[in-house]
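One protein chain omitted, others in place.
Let's look at chain A:
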Amino acid sequence: MAKVKIPENKVQELRDLCKNFDNEPGELINVLHGAQGMFGYLPAEVQEIVADEMNVSVAHVYGVVTFYSFFSMLPKGKHPISICMGTACYVRGAEKVLDEFKRHLEVKVGETTPDGKYSLSCLRCVGACGLAPVVTIGERVYGRVSPEDVRGILEEY
């Protein structure tokens, strides 16, 4: 795991977060949700502090972080792009849309562009199947996206 140095005041904030949950190992997932909210992702150092504070092994924390797809050990891009790969979007052509994004951004799923501007990921069902295929960028939702729309969408950012 690559090391990232996090500032001292943030370390304290993280320790306080654990204390808010009484350092109770059963609350680990809630703590990790909070930590990801603070840092945007869960780098090794954050996991080590959480493990130390909650008195569990780093391996245990790492095991939980890697189990759940919501937790990420890599920072997201400034504009995180998610392509819905739920079944409804899939049968309406989401794969072609994903291919277009990959081609334009020259990254694979789960990666961030070298300039840190975009990251690309897939998710399963936004719950807006009437708009399939759906793409989300940050909070914004794009519906009925076709491969030809991709260039225009990226140009908005």
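The rule is short, and it goes like this: a residue touches a chain if its C-beta (ideal position, glycine included) is under 8 Å from a C-beta of that chain, and two chains touch if they have at least 3 such contacts; residues count from 1.
Just so we're on the same page, contacts and distances are computed from a predicted model.
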Protein name, per the UniProt record, of whichever chain is missing from view ("(2Fe-2S)-binding protein", "Protocatechuate 3,4-dioxygenase, alpha subunit", "1,2-phenylacetyl-CoA epoxidase subunit PaaC" or "NADH-quinone oxidoreductase subunit J/K"): "NADH-quinone oxidoreductase subunit J/K"
Option from A:L14, A:V46 or A:V64 whose C-beta touches the chain left out: A:V64
Among A:C18, A:V107, A:V126 or A:I153, the residue in touch with the chain that has been omitted: A:V126
Interface with the undisplayed chain - residues on chain A: 24-30, 32-33, 63-64, 67-71, 85-88, 90-92, 96, 99-100, 103, 123-132, 134, 141, 143, 147-148
